[in-house]
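Handing you a structure now.
Each chain you see keeps its place in the complex, though not every chain is here.
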Amino acid sequence: RSGEMAKLTQLIDNEVFRAYATYTTIVLLKMMLMSLITAYFRITRKAFANPEDTASFGKGESAKKYLRTDPDVERVRRGHLNDLENIVPFLGIGLLYALSGPELSTALVHFRIFAGARIVHTFAYLIPLPQPGRGLSWAVGYAVTISMAYKVLKTALYL
Amino acid sequence: RSGEMAKLTQLIDNEVFRAYATYTTIVLLKMMLMSLITAYFRITRKAFANPEDTASFGKGESAKKYLRTDPDVERVRRGHLNDLENIVPFLGIGLLYALSGPELSTALVHFRIFAGARIVHTFAYLIPLPQPGRGLSWAVGYAVTISMAYKVLKTALYL
């Protein structure tokens, strides 16, 4: 078993793969933070989606009024969904890209710009910044993912 | 080609990786089940989102009334989205964790608790259980993912 382990850890010892592991973990943790921010706004704005979540505010009509949408809650939820839509492609295409043998320096440029763009996107969404702030940060992350996909298809194409 | 295959199957022969493969497949199948439950409630409650889905109920106004939201359908859809928000981080961070060389027993504890928490979360959402049942099951899965992310960053950090 330790022989197999040695082979497995070769993957995590590779610098490109370590960089992928680091930046993927960072963007996934950032995405997970959106759940906490949603919970924060749901509690402070008293805006819930499930009747059982409002039970602590009393019974009947007094609790029912907290079953509502709130602009701040909906804004965080849109940001969370946008994360899912963009970080899932990065998760998959980035892994294949890391395994396609890119130069370390090139890979780092891709991973750093993607992670930076998604962090800027979150601030742009939550503050919110005037457009085209959010749009540009979205486009930068999108373009980085397309660039990685191009490298994957150039290296691995097998239809 | 069989030489390459041998190397590939070394990955799937590793016990930590096999455990990751097993529990990831289980939670992804569980998430896929939400689609079937949504379809079940859409059909039994006659609540659809697309005009073409109601065509079998007749034409014009008689079909249009089934283009509506239903509390049971929306509840399953919220559970499905919550799965996406939490299982995607597990998919990515869990893979990197499995490759970071954890002890088999430690890895099993992480994978089993995460899968158990997500199954409990689904029951808590659909029955529904009174709070904090659903909240706690969500938090347990969240904490397990954070714990795995910590191990990944400690082992692989390369900024």
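A few remarks follow.
The first chain written gets the first letter, and so on, giving A and B; residue counts start at 1 in each chain.
One rule holds for everything that comes next: a contact is a pair of C-beta atoms (placed from the backbone, for glycine too) under 8 Å apart; a residue touches a chain by one contact, two chains touch by 3 or more.
These figures come from a predicted structure and were not determined experimentally.
Every protein chain here shares one sequence; 2 sit in place, and the complete assembly counts 3 copies in total.
Here, only the chains that are shown with their structure count from here on.
Each chain gets one centre point, the mean of its Cα atoms, and the points for subunit A and subunit B are 16 Å apart.
Within the complex formed with subunit B, the residues of subunit A that make contact are 1, 4-5, 7-9, 11-12, 15, 17-19, 21-22, 24-25, 28-29, 31-32, 34-35, 49-50, 52-53, 55-56, 80-81, 84, 87-88, 91, 95.
Touching subunit A in their complex are the following residues of subunit B: 7, 10-11, 13-17, 75, 78, 81, 84-86, 88-89, 91-93, 95-96, 99-101, 128-131, 134, 138, 142, 145-146, 149, 152-153, 155-159.
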